[in-house]
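The structure appears right after this line, and notes come after that.
Every protein chain except one is present and positioned as in the full complex.
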Amino acid sequence: MTRLTEEARGVYVIAVTPFAEDGALDLQSIDKMVDFYLEAGATGLTALGMMGEAPKLTGAESLQVVKRILARLDGRIPMVVGVSAPGFAQMAELTRASMDLGAGGVMIAPPGSLKTDEQVVNYYRQAAEFIGNVPFVLQDFPLATGVHIPVSAIARIVEEVPTCVCLKHEDWPGLEKITALRAAGTLNRRISILCGNGGVFLPEEMDRGADGAMTGFCYPEMMRDIVHHCSKGEGDRARDLFNAYLPLARYEQQPGLGLAVRKYVLAKRGVIASAALRRPGAGLTQAAQQEVDMLLARQEQRLKELD
Amino acid sequence: MTRLTEEARGVYVIAVTPFAEDGALDLQSIDKMVDFYLEAGATGLTALGMMGEAPKLTGAESLQVVKRILARLDGRIPMVVGVSAPGFAQMAELTRASMDLGAGGVMIAPPGSLKTDEQVVNYYRQAAEFIGNVPFVLQDFPLATGVHIPVSAIARIVEEVPTCVCLKHEDWPGLEKITALRAAGTLNRRISILCGNGGVFLPEEMDRGADGAMTGFCYPEMMRDIVHHCSKGEGDRARDLFNAYLPLARYEQQPGLGLAVRKYVLAKRGVIASAALRRPGAGLTQAAQQEVDMLLARQEQRLKELD
Amino acid sequence: MTRLTEEARGVYVIAVTPFAEDGALDLQSIDKMVDFYLEAGATGLTALGMMGEAPKLTGAESLQVVKRILARLDGRIPMVVGVSAPGFAQMAELTRASMDLGAGGVMIAPPGSLKTDEQVVNYYRQAAEFIGNVPFVLQDFPLATGVHIPVSAIARIVEEVPTCVCLKHEDWPGLEKITALRAAGTLNRRISILCGNGGVFLPEEMDRGADGAMTGFCYPEMMRDIVHHCSKGEGDRARDLFNAYLPLARYEQQPGLGLAVRKYVLAKRGVIASAALRRPGAGLTQAAQQEVDMLLARQEQRLKELD
Partner (left out) sequence: MTRLTEEARGVYVIAVTPFAEDGALDLQSIDKMVDFYLEAGATGLTALGMMGEAPKLTGAESLQVVKRILARLDGRIPMVVGVSAPGFAQMAELTRASMDLGAGGVMIAPPGSLKTDEQVVNYYRQAAEFIGNVPFVLQDFPLATGVHIPVSAIARIVEEVPTCVCLKHEDWPGLEKITALRAAGTLNRRISILCGNGGVFLPEEMDRGADGAMTGFCYPEMMRDIVHHCSKGEGDRARDLFNAYLPLARYEQQPGLGLAVRKYVLAKRGVIASAALRRPGAGLTQAAQQEVDMLLARQEQRLKELD
């Protein structure tokens, strides 16, 4: 087992869940996808996230996915499992099973029913108690959850809940939040900050103090390169590359639609056998496919120019 | 098996889920509770609803509860199982298991992510397809779900989805909605309308055309009597009784807090062994207990006066 | 001028805004209404609240209403003016004009865009700065505003903003909130707590430490009597009366619809000339009118029995 820690950095790719055209789990594509992510420079993998179609899986299928990924990873990098659930019993059950299988930690998003800072802090206090001694990622994604978590509430969670080791940062706007979290005295210990939102602010996020990305953009190599060049102080090179990918990243980041874009590209790249989303969940229209094709062609050309 | 149909009427009690003080399922109290509901005049039972702490149960526990209730009911009245879930796979799985055990139908609330009428209708179309030939209750509870379903959308669901046999009506305000649904030409077939909201509008709802109640007020005998007297045209008697229970019903209907009130009274009445809610979920403060005690004493006295 | 202070107690009636059938302001009814409220025992008046159809008035009309009420009150009791607005410039403008006319204070509800405790506290800090040295009521009504303000945030506002002298309490459930606010050490100074929500929890609210009511139930005499008897320790008498009014109060409290009920009853009682709401805003259907008529008849009878 490779355990998730406060030292997490680099690129934790949010894995898609591959399905066959008929909606069945496509386990062979999982293997291929894991290989691809490793080759693309992933330093961690996150499964069953919002973009992993987790709610469309039965409990048994969820574990099948976790098991298959872990088997293929074979301990090379840590795996995080999304365990957000309407209740703590289900969350604890999936956490236990995943950790038993060898996961390195879990990720927890707040339910939309939380209304005040106090309630948010309490929620994470209780969740941590339910899952026991398991490192977890706090997912801060107001656009999707409807829950806004100010820096002061994050600071309280970090102080009171030692198993909180990482922030999946996808507040929007969120740059000042990173700066505030990294300012001396805000947190009583350093945790990892990995950024989401499809990577569309990654250069700025790195400059503000992020440790890397945790998102699923269909070109993980972009994230690897940005993190690499930013870490080395090669900001111009990072931005040149980033700008080449940005038109596609922007297109992939459309809420709801984005996953279909991501799977369309991954299938086109040969990473997964089919772009199919499990129902409900539609594919891309022909017009959208043409738009993506054009973005891919122009991106390839621009990357060549930069080579 | 006693199947839920468009003919459902009377009182479908929303069952609580009894827990021991330590949070374990209290299966013996389930038996006692079922007996109590039957004696109080229930014509149906609904388990794993929002007020049944369903999300706090693991999948296995949910089935344990369903099984135990069905065994005790022994086919005397139909049982409805709440199967609302973040995804259709989980919903279909729980539906299948419940129906195999002998449930009469299921209940489905819309997820908060639905934004337009079209999306609501689509959701129920898809849900019905996923669960197959199983009669279901459409739960219309905007205060809790955040989803507003206008009469025109309900009419489309009833027309397009033949397995929708009942509306759990708890829009607020909702009286004109019942009138509109019962007006000639609104629906292309008659479905059952059972009202929620703790029964605090039951006399008016019956007059507007409801078929009864589906809610869990801690005195189901109130609902039985109101439905009975309203059905017989004894509106004054119905209102006399209703008014005697209203101060408590109002108190029990406080969002969030209401379940603790309900369990406190049910425990006090000897129906369940403990008033405990599974965590997270607090009990009543001492001040609240005293308020409820006073409401109970005054209610008893007023009922005696009316005898 | 009668200034609003931390000593506010009794019944601050939320005034309706009377319109003629054609939607014009009915200034003569304002006079009659003010007389009625005074006779019914109002210790204060609040105009241009959510139930005063304030957003349907032009700026000039708003001031006309304020002026007319103040003229009729003639300094006998303080008047509070609702000044909630999308921006501080408008809020400050209406505040200044109202105070110049002789108002005693203003009321401010938080805009729905506030997401965190910090933002709520900041909002009131800024609002107070904009309106200057004017006492104000903090309106805490999450059901209508979508903003949840925990006790800790109220405590910070009270501490940091000395012009906050009163809480319009209508969180639901809200009884524990009153208890918490009245507990030693929660607030650094005592402010007035006046309760809303149509009065449907008034006896319990008084017992928990409220100073009275600030709401517009169409029988203000109910609120006067409850506050009176509760203050004198005559809880049983208070509850007898309360229970007689509760069926109507419950009916009037239906969101959106409630104002039409209130105006229907006030017109029926001869307080205002017409029950008309300014458009948009519909009146009661015939079915609803009959329901209210029956509630009124039964209420009258019950009150006689209690005499």
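For clarity, chains are labelled A, B and C in written order, and residue numbers in each chain start from 1.
Please note the rule applied: a contact is a pair of C-beta atoms (placed from the backbone, for glycine too) under 8 Å apart; a residue touches a chain by one contact, two chains touch by 3 or more.
Since this is a predicted model, take the numbers as computed values, not measurements.
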Query = For the chain omitted from this view, which of the shown chains does it touch?
reply = A, B, C
Note = The listed residue (C:P55, C:G75 or C:P162) that touches the chain absent from the view is C:P55
Per the touch definition above, residue among B:R96, B:R125 or B:H148 touching the missing chain = B:H148
Task = Kindly state which of the options B:K115, B:R190 or B:K232 is in contact with the chain not pictured.
result = B:K115
Task = Determine and list the chain B residues touching the chain excluded from the picture.
result = 115-119, 142, 148-150, 152-153
Key: Where the missing chain touches chain A, by residue   = 172-173, 175-176, 179, 200-201, 204, 207-208, 239, 242-243, 246-247, 250-251, 254-257, 285, 287-288, 291, 294, 298, 302
Query = Residue-wise, where is chain C in contact with the chain that is not depicted?
reply = 54-59, 61, 85-90, 93, 112, 122-123, 126, 278-280
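Everything that follows uses one rule, which is that only the chains that are shown with their structure count from here on.
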Inquiry  = Thinking of each chain as a vertex joined to the chains it touches, would you call that graph a line, ring, star, complete, or other?
reply    = complete
Task = Since chain B and chain C are copies that touch, just let me know if over half of their interface numbering is common to both, same, or not, different.
result = same
Ask   = Listing for chain A: what residues touch at least two other chains?
value = none
